[in-house]
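See structure below.
As you look at this complex, bear in mind that one protein chain is not there, while each of the others sits in place.
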Amino acid sequence: MARPVTLSASEAAGGEIPAIGVGMLGYAFMGKAHSNAFRKIAYMTWPPPLRPRLVAIAGRSEEAVRNAAERYGYERWTTDWHDLVADESIGVFDNGGPNVVHAEPTIAAAQAGKHVVCEKPLGRDADESYEIWKAVAATGVKHLCAFNYRFVPAVRLAREMIDAGELGEIRHFRGRYLQDWGDDPSLDTWRFHPDEAGSGALGDLGAHVVDLARYLVGDVATVSALVKTFLPGRQVDDAIEAAVEFENGAIGTVESTRLALGRRNAFQWEINGSKASLAFDMERLNELQVFRNGSRTRGFTTVLVSEPTHPFWEHWWPPGHIIGWGDTFVNELWHFLRAVAGETDVAPLGATFEDGYRAAEVCDAIVRSGQSGRREQLSYRGL
Amino acid sequence: MARPVTLSASEAAGGEIPAIGVGMLGYAFMGKAHSNAFRKIAYMTWPPPLRPRLVAIAGRSEEAVRNAAERYGYERWTTDWHDLVADESIGVFDNGGPNVVHAEPTIAAAQAGKHVVCEKPLGRDADESYEIWKAVAATGVKHLCAFNYRFVPAVRLAREMIDAGELGEIRHFRGRYLQDWGDDPSLDTWRFHPDEAGSGALGDLGAHVVDLARYLVGDVATVSALVKTFLPGRQVDDAIEAAVEFENGAIGTVESTRLALGRRNAFQWEINGSKASLAFDMERLNELQVFRNGSRTRGFTTVLVSEPTHPFWEHWWPPGHIIGWGDTFVNELWHFLRAVAGETDVAPLGATFEDGYRAAEVCDAIVRSGQSGRREQLSYRGL
Amino acid sequence: MARPVTLSASEAAGGEIPAIGVGMLGYAFMGKAHSNAFRKIAYMTWPPPLRPRLVAIAGRSEEAVRNAAERYGYERWTTDWHDLVADESIGVFDNGGPNVVHAEPTIAAAQAGKHVVCEKPLGRDADESYEIWKAVAATGVKHLCAFNYRFVPAVRLAREMIDAGELGEIRHFRGRYLQDWGDDPSLDTWRFHPDEAGSGALGDLGAHVVDLARYLVGDVATVSALVKTFLPGRQVDDAIEAAVEFENGAIGTVESTRLALGRRNAFQWEINGSKASLAFDMERLNELQVFRNGSRTRGFTTVLVSEPTHPFWEHWWPPGHIIGWGDTFVNELWHFLRAVAGETDVAPLGATFEDGYRAAEVCDAIVRSGQSGRREQLSYRGL
Partner (left out) sequence: MARPVTLSASEAAGGEIPAIGVGMLGYAFMGKAHSNAFRKIAYMTWPPPLRPRLVAIAGRSEEAVRNAAERYGYERWTTDWHDLVADESIGVFDNGGPNVVHAEPTIAAAQAGKHVVCEKPLGRDADESYEIWKAVAATGVKHLCAFNYRFVPAVRLAREMIDAGELGEIRHFRGRYLQDWGDDPSLDTWRFHPDEAGSGALGDLGAHVVDLARYLVGDVATVSALVKTFLPGRQVDDAIEAAVEFENGAIGTVESTRLALGRRNAFQWEINGSKASLAFDMERLNELQVFRNGSRTRGFTTVLVSEPTHPFWEHWWPPGHIIGWGDTFVNELWHFLRAVAGETDVAPLGATFEDGYRAAEVCDAIVRSGQSGRREQLSYRGL
């Protein structure tokens, strides 16, 4: 090059923004979703509360974990999660592994002083979830149960409307999480093994419904439920149906299934209040349906939740340029890093391990009701 | 007029098409809907199986019933329904009165040899419904419980698809009938009086859900339900929620409410089978959502049910020229007149009084489950 | 009957409501739609402004017209429309025949003192339309060009919003009337013969788009258009496309086609104003999409136009119980009968023959622009 180059060195490492080391357990579906989120937080949320440094990833298969480390840019990999716990450069332990490995590694990481993220369901049942919550809460670290759908902008907007009293008295919640991939007898995954998963559609999908029910309406008081396994030989539930009553008097339904043909990721809910109603479908996650009483031209309004005034939208694009499912994890883990940085608390807008535990109590009550044929009352343990 | 007029006398009375006298009990909402249907049958369905002659209408208020007679073109009116029973020119007795007057007049009319139509719910509870069915069946007349939504073209199309095996094994039925007019403490109507109505949202709306559940999926085996009255002082239920199990193993939900703000007449249902799924909303009653497995471009198809090949469409308009809610009664009563004329049977495509009774058993079980907190088993009486 | 019958004689003929004799030309699609409307007006709109008496129907085929008379309940029938003109018991002459018979019979009927309804397009071109308007206006009778879509409740609501200034300055109108039945080379109907129809998709469907454009936005100033015949041997246009400019400065498009596969009766339009936008689809004719600026939860609201406060809804059902395409004619002809009864004027809410003529001028300009390749300026003749 003949003429002088004036390129300047950039503060490529993020300048004064402090870094935080991330240790990830799991490299599959959730490993991809969470790793993508940590990478995007570094520049989509600007300035990020902390700059995630992808330190290490752990998983059972050496080949898969090595590949994941290379793919997502982790500095190191291991087949033994204890290495993550022992690694002092890791400040956040993110557990995206199968349910069976939620408890021990998460507790160990917290006891090693790391802030912890754990995928839902927190434990395989309420007892295990309670143990995780109790043990982790005792350490004083920040904890997030990764109910990422709280971080869909439309869902957060719903919450803000409810908090502001815009719905009035809530009468109904109807939530259903419908998928259809379960109708294949030849499928095998840890999600079909009770010891690894705890339950089937209940813990996988129903837990999400329960969490948003709690997030938006409040705690559940009773459940009257059916639990069903359709496929011969399958050892976990394929679907659950529940009539539910909330502590605040609202009534409704909680449903989840892996056999709703044609519904690929249809987490749909509707809330009817005395002043307004809301409806949502995860397959159109950028939209919130809002009905407000009053005008001659009232009706359900399709709010495209993508405005500067809408939750999380400061990170994204101009209005109408929608985000994707994967982006909800960016919002979620950004919130968590803010909590870690002391800028906010995980609760009440994010789900803590207490929320993970309480959702598990409802799921357990659904199982009990399915077996007993009785309306089951909920009771929740404290620390 | 100077020049000769070539106008011919028309066969204005319908020529060779035999007439049948109609006696109507009730002049309000259902009186209007049924009267309109009988008038339209005469020319929209052509040739009609029988030409309805609107003989007489009965109701409690002399002014209202006289006005209705004039409006809808009844030859006579009366404030005493016994007059209809005694009137030999009446061949069809149509009971569109409040629930409290379903049993006695309907039975009396049938015993007088008239074919009978009765609005839903058949009786105020299962016992009364059973008595009506038993008494009327003993007479040998034709009987129709006016679950008119069986006669929405999209609903009939769904039934035909199911009958043809196009859905495969049915796994789920989710039905909800949502309205919102009940949230007004100052309202008073017979629909809020237990002695006149039997129940609230349950019998008014829930019975429709139960009937289509039975029509499309089959008989209900168990219900686990909540029954709720929200408004202080209201004496009937405002809403019900139920998890249901069908005799064929499908599971799902039945819901009805008068407090779902923004839902004006939202009778929505979805059925998931192993080969196809269907979804429907009464507020868009001309559309059936159909998902079929298989192709790369599969998805829910919005079928505008308005083609010559679609049920009932021979009566209506060119494709895409939709019909209204009121027109479903034309389809329904046309079917009934065909049965009266011996061209078909009321069952299985129309609802007989047995169907009315069976729906009432499910409604009663919902009430029992709401009280007992237990999953209630259904059992059905025979004649 | 043994015991006394208390039935009273009803005022079956409608009591004091004056009757008006209707003479109908045409027994096919429009004959059915209009006859149904006149019959329903008698009891759905209550009290009706006038009680339609179906006096006589005329048409070319003796068998068909005799059958239609019997079916719809006309007292007489004829194969010679002059008989209708000569019939003094006829007060309203309704021309639902092919376009080729719009001019002469309509003018003759008006000159005989009958109020006249004529299906759209008024004439086969602007000149013929002008002649009809001029001749009929000279007689002083009431005249309605049957652009029935003005009488869809959602369309009238749109008009009311615009009249009230709720849209602000209108910038865009995009209208398209899409059907797909034309893609069959074996089809033959008068609609494909230029001498009988005048034009193809243009006059049949495009005229509706132009009328609502005028009704909602205002008169058209220029058109830049394409006119296309796709099927070999077809003698009328299959489709037209036009960029249009309105006198008030708004710009947009007018499109119509009989070859939009999958669109059965999709008359869709959207209007963007500076304060609000509206969108509509005839296949969901009970819904109006309304966007209003301002709130954080703005978006397009699906207004189910079926409330007591909505246009024409006093005739129909409880909220959410939708009407059908055929019912728009009830609203339309009720409006016309009110005008005949002196309760209102046909204009500006109904389309007069002047409106029919003006729409024809726009259609002619589209044809000219298609041929010339130039933007054509509109000019409108007065009387």
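Just so it is clear, A, B and C label the chains in written order, and each chain counts residues from 1 on its own.
Please note the rule applied: contacts are C-beta pairs under 8 Å (C-beta built on N, C-alpha and C of every residue); 3 or more make two chains touch, one makes a residue touch a chain.
Values in this document were obtained by computation on a predicted structure and should not be read as measured data.
Touching the missing chain, out of B:T301, B:T344 or B:Q377, is residue B:T301. In the complete assembly, the contact with the undisplayed chain comes from C:R298, out of C:H82, C:H193 or C:R298. Contact with the chain that does not appear here is found for just one residue of B:V136, B:V290, B:L333 or B:A351, B:V290.
On the side of subunit A, touch with the chain left out of the figure occurs at residues 1, 3, 5-12, 14-15, 29, 33, 35-36, 39-40, 42-44, 46, 56, 66, 69-80, 83, 86-87, 179, 181, 263-266, 282-286, 304, 306, 316-327.
Within subunit B, the residues in touch with the undisplayed chain are 157, 161, 287-288, 290, 292, 296-304, 307, 309-310. Counting the whole complex, the residues of subunit C in touch with the unshown chain are 171-172, 174, 176, 178, 180, 183, 222, 224-226, 228, 230, 239, 241-245, 249, 251-253, 255, 257, 259-263, 270, 272-277, 291, 293, 298-300, 369, 373-375.
The rule we apply is simple: only the chains that are shown with their structure count from here on.
Ranked by C-beta contact pairs, the top pair of chains is B-C. Farthest from subunit B in terms of Cα centroid separation is A.
Copies subunit A and subunit C of the same chain sequence form an interface built mainly from equivalent positions, shared numbers / all numbers used being over half.
Fitting subunit B to subunit C on Cα positions gives a rotation angle of 180°, stated in steps of 5. Subunit A and subunit B have centres, each the mean of its CA atoms, that are 44 Å apart.
With each centre defined as the average position of its C-alpha atoms, the distance from subunit B to subunit C rounds to 33 Å.
A separation of 54 Å divides the Cα centre of subunit A from that of subunit C. Counting only residues that touch two or more partner chains, subunit C has 304.
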